[in-house]
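Working notes, structure below.
With one protein chain removed, the remaining protein chains of the complex are shown where they sit.
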Amino acid sequence: MDMKIKEKIAFFFTSMRNVFSFFLRLGLKTKKTKIFYLLSFLPILMALIIKFSQVFSNGRQIEGIFIFSNMIMVFYLQFLILILALFFGTSVCSEEVEGKTLTYLVTRPIPKPAFILGKYSAYTLIVILMVAVGVIFSFVILNVDNLLDFSRYKIFLRYMAVLTLGILCYSSFFMFIGTFLKRSILFGLIFSFGWENVVQYFPGSTQRFAIVHYLKSLLPPSSGGRFSFLLFRLEPSSPGMSIFMLFLITGIFLVLSCVVFSLKEYILDD
Amino acid sequence: MTIKEKGYAHWDGKLQEKRFPWFPITRLGIKLAFKKKYFKFLFSMTLVPAIIYLAGIYASERLEDFRFMISESALFIKITPAYFNSYYTNDFILFMIVMIMVFAGAGLISDDLKYNALQLYFSRPLSKKDYIFGKASVIVFFMFIVTIIPGVVFFIMKLIFSGSFKFLIDYPWLILSIFGYSLILIAFFSFYTLFLSSLSKNRRYVTVLIFGLYVFSDILYGIFYGNFHNHYFSLLSIKCNIKQIGAYIFNQNRPLPVPWIYSFLVLLFICIVAGIVLNKRVKGVEIVK
Amino acid sequence: MSIEVKDIHFSYGKIKALDGINLNLPKGAIGLLGPNGAGKSTLIRILLGFLSPHKGEGRILGYDIKTQQHMIRRYVGYMPEDDCAIPGMDAVSFTCYLGELSGMPHQEAMKRAHEVLFYVGLEESRYRMLETYSRGMRQRLKLAQAIVHDPKLIFLDEPSSGLDPHGRKEILELIMDISSKKDIQVLISSHILSDIEATCSHVVILNKGRIVTEGEMNVLKQIRYNLFEMKIKGESAEYFRKLQEINCKIDYLDDGIWKVYMPPEMNSQVIFKLAVEERVQIRYFVKSQTSLEDLFAKAVGIEG
Partner (left out) sequence: MMPIIETKNLSKWYGNVLGLSDVTLQIDSGVTGILGPNGAGKSTFLRLITGQLKPNIGTVKIKGKKVRNNYSLFSIIGFCPEQDCFYDELTGWQFLASLLKLHNFSNDEAEQKAQKALEIVELSDDKNRVIRSYSRGMRQRLKFAQAIAHDPEIMILDEPLNGLDPLGRRKIIRLIKTYQREGKTIIVSSHVLPEIEAMTKKIILIHQGKIFAQGNIHYIRDLIDTHPHIISIKCSHSRELASKFIHEDYVLKVHFDIASNSLLVETNNRDKFFSQLPSVLIENNIKVDEITSPDDNLQAVFDYLIGK
């Protein structure tokens, strides 16, 4: 009996791995991904411009690490990972239903949860890669004169970890929305640019209902910049609590997605 | 006695060269937009600022009557071109316009691509220009209601409430400004939306792009400005460009010390690129090699 | 002559779709026959002006296909092969809409849309949303939108594809009815021989971008063999042996149908005489009309 369960688990993971490699390949190939690549490589361009202008101007020099953390804060945290997670997260289910290709997948010997989890990991990996390439290059470019200062790497890793957590968390949430709702994108837009922003201005514990709260709690308080008001009223949770909450949210929505996907029937006619 | 002929019957009318062959496309686009869930609600939300501003105009004339309600130091509402400018360039209105684009504009071309409808259009005596113009007019229609109409209504109401033509004599160019600014705004958003809508068969994707690029351009400006404190980076932001042009046209102080003509050129450039891509994407048949 | 083209060439990248097409088609219903990928759809798209030929010229209804596409499309109806729709509409507004785009006044288009939908047999579902339409209904609707503006020339790309026999028969009957109006010309593309046979008076067979055969249907259909198809009940082995003795060639087709080739000078009575002798029943006996089929098979490379 024990063996049987073990076998089943092993089977589940091989299926998941197969789904994962299928969609990793597909996801890297499609035209849509390419435009998002452009978008996520823009920070590198920005970093280059900033660096060049610093080299050629004699004015007041701004610390590379300061610019870096500023960029992360505004561009990645408030914009890019949301857009990417929204698109790829809802795609996990919606694109199969809209493209009517779901049939090919549900008539394979794969448990449905393995499908959801496999595709989720493939797509989040793509998003993480996209983000990581941009982040790494812009970090190197901005700190090119101080690359031996290892304390900076610590900051860098911290940001990267927070972004990864953010992607995991948002993607699982949006994937759930995609399995559940038909008009998932509109809801997602309202959530990410409405709710996530607005909630921060509410007093008390209200802000704990936004994912971005936990992400920000994990970052060092940033100062300055035009967008500093976005951090308005942050009453950070403790790092341990934040990490726990982020994983919890991710987990809950992963499970919910699996459940909904297994139980709901998708009618492919338009 | 005559018996109706069985089978296929000819139509005895005559096909005509219409002056506006694109008009049915527009009518359909508007009809389909209103069929969407929540669109009516969203659209009425867009008109809320217009109502508030209209109330402001009324209040400005009747301020004497309310004097007892407000303390002496209360701000006196003055109806000047600045008042108009603030209506046209406030963040809320611009945001709502983007939302309307998402609802009514995202599917305009991408749905036709998805459902193979382009060949139905182009097997009729319609040119590509007619098709694009018809689709663009859907956007023009909604934008018209949000921009030109409130402006003209404010203007006329101001004249009526004040009971004199002093306002017209003071600012004779204002009505032209309203039209000029609105037309630029309309032209820009039409190109922007149709261009993105023609990029993909998938409306979900278009929605993300319409919304994302608008927000993105503004964030880009924020980052660069944060680092360089150079206002010329505002040219990257769609929102800032619109505000700059608005300020110039309404003869106000520009929010940023950058010549407005640059902003104008940036938007013009976007429109031209959009036009070129649109022209390439809209075809009777997709050719795959 | 309403369709005249000369030396049309077209290729998708490296793949040659049309390789020198010359046509000069008479009035009436014309069939464009050929296997998948023979270039039928490409030819229609060129005639409509969706694609510009890489070489060659032509005139439709007297208008040049390169420079006067606008006029051609005014008087032409097109029923595309792919499923196409505008979701969110019902059939009447859809048909009316496309009529208007062809240049009909709104009120007239509405009136005509109802008429046309009645004609194609969608009268009961004309207020239903297109999304809920079945395959067969969509096919009819596509036909309806192609004739709503009363065109002079109608292009039908695979009109019977995806239909059940009943629906197929009805669509073909509609097409025959339309083409029987002397002033409407119909061009039907299909890979199904019987569709073309049933509806057309003139046929063009395409294969690999070239015209293989072209001509009047009844000329092409002329019988060249003395070939019979038969179904037999009873002890057939001895019967066939006897037939072979008198120099008949026998072939088995699918489903109990036998093909009997007979020397041309022989009287078919022999077949029945032998049947009486051998006490077999002849339950099905048809002089084969397969010359067109053979022609088609030869053209596209199916062995007899």
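A few notes on this one:
Labels A, B and C are assigned to the chains in the order they are written; within every chain, residues are numbered from 1.
Just so it is clear, a residue touches a chain if its C-beta (ideal position, glycine included) is under 8 Å from a C-beta of that chain, and two chains touch if they have at least 3 such contacts.
Not measured: the values here are computed from a predicted model.
Of the candidate positions A:21, A:57 or A:205, contact with the hidden chain is made by A:21. Considering the full assembly, A:106 is the residue among A:106, A:144, A:198 or A:252 that touches the omitted chain. Of the listed positions C:20, C:37 or C:105, the one in contact with the omitted chain in the full complex is C:37. The chain omitted from view is touched by exactly one of C:31, C:151 or C:167, namely C:167.
One chain is missing from the display, and on chain A it is touched by residues 11, 14-15, 18-19, 21-22, 25-26, 29-31, 99-101, 103-112, 262, 265-268. Panel shows chain C; residues 12, 35-37, 81, 132, 134-137, 158, 161-167, 191-193, 233, 254-255, 267-269, 272-273, 275-276, 279, 281-287, 296-297, 300-302 of it touch the chain omitted from the view.
Operating definition for what follows: only the chains that are shown with their structure count from here on.
Closest to the protein's overall CA centre, chain by chain, comes B.
Each chain gets one centre point, the mean of its Cα atoms, and the points for chain A and chain C are 54 Å apart.
Within the complex formed with chain B, the residues of chain A that make contact are 31-32, 35, 39, 42, 46, 49-50, 53, 62, 67, 70-71, 74-75, 78-79, 83, 86-87, 90-91, 94-95, 98, 183-186, 189, 193, 224-227. Chain B meets chain C in the complex at residues 7-11, 13, 15-18, 21, 24-25, 28, 32, 35, 111-112, 115-117, 119-127, 283-285, 287-289. Of all the residues in chain B, the ones that touch chain A in their complex are 37, 102, 199-200, 202, 204-205, 207-209, 211-212, 215-216, 219-220, 222-228.
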